[in-house]
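Every protein chain except one is present and positioned as in the full complex.
Here the chain labels run A, B, C and D in written order, and each chain numbers its own residues starting at 1.
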Amino acid sequence: MNHTGTSLKENLLSYFDDILVEISDEHRLTISCKKDSVITILSSLNRNGYNHLALISCVDWIKDNELELVYIISAYTEDSEKGKMNILVKTKIAREKPELLTVMSIYENAEPYERELHELYGINFKGHPRLIPLLLEREYEIPPFRKDFDTRKYVQDVFDKIPFVEDKKGRK
Amino acid sequence: MVMNTILEIIIIILLAAIIGLFFLGLSRKIMARIHWRYGPPIAQPVIDIIKLFNQTSMSHGKLFNFGIIFSLSGSVVVLLFLPLGEMCPLSSSGGLLVILYCMLIAPLGLALSGGEAANPITSIGISRKFLLAFGYELPLLLILLTVMTHFNTISIVDIVNMQLQTGWSFQHLPLLLSGIAYILILPAILDLRPFELIQAPQEISSGPMIEYGGKFLALATIQHAFNVFISLSLFTNLFLGGAENPGYFFLKMLIVFIILLFVNAVTPRFRIEQAIKFLWRWPALLAFAGLIIVSVTG
Amino acid sequence: MRELELYFGPQHLGMVGNFSITLNVEGDRIVKATANPGFLHRGFEKLMEQRTWIQNFPLVCRINVVEPDHMELIYAMAVEKLAGIEVPERAQFIRSIYLELARVGSHLFGLWAYANMLGFDTVANWAMYHRDLVLDLFEEITGGRVYHIYIWPGGVRRDFPKGFKDKIINTLHTIGSCVPDYDDTFFNNRIFYKRSKDIGKITHEEAKRMGAVGQVLRATGMKQDIRKIEPYAAYDQVDWEIPVRTGGDAYSRIWVVRDEMIESVRMILKLLDKMPEGEVYNKIPNPFKWNIPDNEAYVRCESSRGELGLYLVSNGENKPYRAHFRTPSYNHGLTILEKALENESIADVGNIMISLYITAPEIDR
Amino acid sequence: MISISALKPFKAVKYLFIKPKTIRYPFELKEPSMRYRGFHLNEWDKCTGCGNCADICPNQAIQMIKIPELESKSGCKNERPQVDYGRCCFCGLCIDICPPGSLKLTRDYFHIHFDPKTFVFIPKDQETEPEKYVSSEKYSVLKASLSHRKRDYDGFVSDLKYALFEPKRVTMPIIAPEKRKLSFIEQVIGYNKEEARKEASRCLECKLCEEACPAHLKISDYIQAIYEDKPEESLKKIYEDNPIPSICGRVCMAYCEDACSLSIRGEALSIRWLKRYAADTIQDFATALELNPGTATGKRVAVIGAGPGGLSVAYFLRLKGHNVQVYDALPGGGGTMRTGPPVYRLPLESIDKDVHYIRSLGVEFIFNTRIGKDVMFEDLLKGNDAVFIATGNTKSRSTKVNNYEKCELALEFLSDNKIGKPRKVGKEIIVIGGGNVALDVAREALRLQNIQHPGENAAVKTVSLEDWDEMPATREEIREGREEKIQFNPAWGPKEVILDNNGNVKGLLCKKVKSVFNGEGRFAPSFYEEKEMFLEGDMIIEAIGQVPDFSFIPDHLLEELEFTERKKVKVDEMGMTSIQKVFAGGDIVNVNLDAVTAIADAKVASEGIDRFLS
Partner (left out) sequence: MDRNKLGKWLQSPGKMGQKYSLHALYFCTGCGIIEIPPTITARWDAERFGVIPVATPRQANLFLITGYVSVKTLRPIIRSYEQMPEPKFTVGFGSCPINGGMYWDSYNTIKHLDKYIPIDGWIAGCMPRPEAVFVAVTHLWTLIDKGMADGYKKYREDYHYYRENQEKILGKLEWPPLFSSKKM
């Protein structure tokens, strides 16, 4: 196992006690934490030089009734060992009225990601300056990326119901 | 006599339209060749115009219609003051000053009609057009002043005639400077790159033309063709000695135009403030130098 | 002066991709720019959850039409990682060559877009012509002009046809012989220089803060390239350089693109020399019975626009449970663009946007 | 490199004088590449209608459409793919999954039309639709569309090396011929778990096999269960239609494998061996299957013959709650399976395993009891609510050539070797016949030779009317026989058995076969009488076919029994013969003469009996 990863793991574990750190092969470090400690962990990582937020993703674990947020962090560095590290910070929140603090204060480029997740998963990011629609125009009852949104059924109900103009003419 | 003049007027308008459209077609062809392609047939602008006249066109109000007519008639008037070989229907009256004055009508008309369309992009286009006109009018004025001072006349017919005796104006240093200055501002007048700022499809979606369609666009195209003809023939008349016959005259215009196309092919667009900076620096400086030399030696 | 609201796009000749920016302008100056994406949103990641692992292959490449190849690669890499599939050595070389060709094609497309934006039709035409030659090569290998669907887990879909090496070299020489023309006419053109210098300037610090990658980052002086950091395919088998500039403006970015293109061509020639013989494809499991064990993976590669990542989760079924693409244009087009446009002139909107190398489908997905 | 200049750009003007590089399309054509992924083409003769293309299409662009003109037969459905170019993305997944390789992409790609309905079409090939495919001289790009395409214009075609399926089967471990011919050890070792799962993973789930199987087993389901490592699940699926998996897993004729879409360009899925794997891995059927006899109905059914048909009927009826008695003359179950297939193919333990399970369900087996001798048929008829006859073909046929009485008969030979006392065999044995029974006899004789005359020169020769490609035995059997060095003499017919002075067999005189079948495809061999061949041998075994034995049925009832043209017992759709409450199945009814068809008959008959009884 690589040195950067293990030392980072020790470092993290010495500061935070309610987190779970795993190092998988090929320089992927997974941190599972409570939703309240996300901000502190991220800012600590940022201070440690992991200053590139690559992605904020979300997984809908519908069976557990939870949404899992995944922050993927790496470093802007020319040091090859450190550059290889990708840190996945994970936290789970309830599916009903999901709320979380924005991380824009730490990573400025989180803005569009959080907007997107707000739109596609219905997560409310507290402190985000503009949670306005990003990609979609129509409004959906269930945010479309949640697992209980059935796109095939939606297509049948909406787009397939619209008649062809010729058919309509023929009918009238 | 009157009949004769009317005939001349008709001929010269037709000729200007044909030559102007030919130049537009030619420009597309030559540009295409430099792009490594074949390009459209030379008559493509004519085809376009035929099509445009067969389209429905959307008017945005009376001023919109009037503007384009106004602009077109402005160009027609200028045409009549320009000698084409021996022909010049209104040779007796006016002269360079009238031309200079009338040349302003065309952009004004477009501005009028564009303003009526009430599209924000049109207004950007028009403001660019005026700024650019502002940019090239100053050197143009200086150039014309130089020419007028040098030949001591404001009649363009006289200038052509004098050149026939003394040789092309290009042979005289002050006029050479003004000629170069004129060439430098010609792309701006003709809306060619690097001064193709008014239409700039990639920047402001055709600018003032954005709301033009159908016959309005056709008229605008014809106006543009007149514009090409006017600017080139003015240059030929002032600096290349005009010509006794239209054929020779046309050849001179062609050469100048092709040179302009080369510039058009190898340059990107300026930004508007860069364009004005350029116009007020080099052409204006040259023209001013020419004017000073003329006034000192003159 | 009156503040005007102006819509740039989606229908716009200077717009590459279906993208829209709302500009608040005062005269010619932009006060505030708001990117408005979503015109190409298809819900890709949702669609991927509905399709089996193999059925996703034709889908993923369509995320970014300008360079579908890196999308193929990253999905294949993620699936290989999750399912533990090995890739033969020759396939790794073929992948690298193919990806570098894709980079050349994509950069030529970018050059077209940039030249076209500046009204530089001549260079735009040339670049597009040369890109077409690259597409011909792709057609020869994969059977498709734009969507190749070539990189599969376990290798590539077909081997190179006979005599293909010479064809690649010929095409690259044809393009290479025109590099002086490009340089003279475009890159060293005085007006072009004036037009792009100090436009859309981003400092190194800003770039890092706003998640810049790829050319945008490299134009600010940082040597960062996933191909070097985490080498995949056969990038660790040959020597190559990361081109870097320090200006941080549109001019530097377009020069980085140019240098990268030339570096890619050099790399292809080196890779062709070293390419081993052998198999190119390890059979993947029967697509109808292909379940991938419960796992997750985050893989990255360097697309021609910067760091491309894929977060892929499997829950042991025959379909991905969640896929999320980290596309380089996302931050470039939403965060950086809005910042870079502030206080610029309207005439430079397209200029800046294209120099940031944004493609809309990548943002919308 | 950077050297900014205002004049250098003018160099570009030189291209004004250089010929443009444009392709003047459509006046100047450009051929797409050899691998281009254009429009579909489907070779109708090769296409099996398996529907894999429709299953793999990510866009549901392909639908399988029933073509009434086509005949649906084993291994070929009468369905063909229909492609919707309003959906297709030309990815070519359908090409790479197509098992017969009939689906191709051509280099055509023009279809421009104002009617979106024309974008849906059924791809055919130039043989089926010659008018739509024109030669390259007549082809015009401007007319090009789905109905004006170029001939011989294949683009992206299937390549086995890169196909999405695995054409090669997992090699079944088999004992080497040199070793196996020395004893009666079971030659096929059987898959272990990994091998079985790997083999099961090759299944494309097209279900052509299920249609080809006479008993319509749910093959793709039980193979899926094996793939998922749930052999119990798999066995349950098998037992829905087939109660003798241990037997069928070894000696089934495997019509399913002939129909398997993988078999067209590769090797068929080993469906039989996978069934065997399922049956063999599970030691205790009763706990795995959790089957119980149905609620008792109080009806009694007698089954004559404990072969595959009899066993199956007994099983199915027992599940429906009837009381079943099975009578058989042999000391154990299995019928022909018990006496026929040699031990190296079907050991007795496997038969007993299946029979034992059926017995555990409550079926009563009465062995060593011959109907007509120990129990009278009429008594059975009186004492039961229904009688099922599945006695099978128990008498061997003979060639009736000169001195035929000196020859041995196949069934007796096999039966004695398997459940009685092994025969003494000669050093040179001639087997007449080209069917599976003949090969069983030959290979068994070879083993006996190796046991009885170890180390000596011994040979087994076969003589068959049919030539190599017509021989009714399975390819596998022939291959294995040849591996064991059995000498084949195809296309020879027996003329006379030659005896030596002591009246012992000296050899067989053969004549060359002209043709086996007549113009109508009926069996009617003709010979070149003058072309003769003499085969030496000290033992001749005739294995040319078997006939049923109805001697147990009293004459007055036998007269009532109707037969078909091919001398089979005629049954109705319920499996009932012309005699009231007498049902029949198995070899006496069908022409296939194999276990799985007997099971199919039994299934029909059991449904029929059940309906008849209620």
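Convention: contacts are C-beta pairs under 8 Å (C-beta built on N, C-alpha and C of every residue); 3 or more make two chains touch, one makes a residue touch a chain.
Computed from a predicted structure; not experimentally measured.
For the omitted chain, the shown partners it touches in the full complex are A, B, C, D.
If you put the hidden chain back, the residue from B:Y38, B:F130 or B:F262 that touches it is B:Y38.
Screening D:K30, D:K400 or D:K421 for touch with the missing chain picks out D:K30.
The missing chain, though absent from the display, is touched by one residue of C:W53, C:Y114 or C:Y129; that residue is C:Y129. Although one chain is not drawn, its touching partners on chain A can still be listed: residues 135-138, 140, 144, 149, 151-152, 154-155, 158-160, 162-165, 168-169. Against the chain not shown here, chain D presents residues 20-26, 30, 32, 39, 58-61, 84-90, 109-114, 116, 119, 141-142, 144, 146.
Mapped onto chain B, the interface with the missing chain covers residues 28, 32, 35-41, 44, 47-48, 50-58, 201-202, 205-206, 209-214, 217.
Everything that follows uses one rule, which is that only the chains that are shown with their structure count from here on.
As a whole-number value, the distance joining the C-alpha centres of chain B and chain D reads 87 Å. Multi-chain contact residues of chain D (touching two or more other chains) are listed as 9, 12, 21. Contacting chain pairs in the structure are A-C, B-C, B-D, C-D. By the touch rule above, chain C contacts chain B in their complex via residues 4-6, 12-14, 28, 115-122, 125-126, 129, 185, 189, 191-192, 194-195, 345-350. Chain B contributes residues 30, 32-38, 262, 265-267 to its touches with chain D in the complex. Those residues of chain C whose C-beta lies close enough to touch chain D in the complex are 51, 54-59, 62, 122, 129, 136, 139-144, 147, 149, 157-158, 161, 181, 183-191, 193, 255, 281, 283-289.
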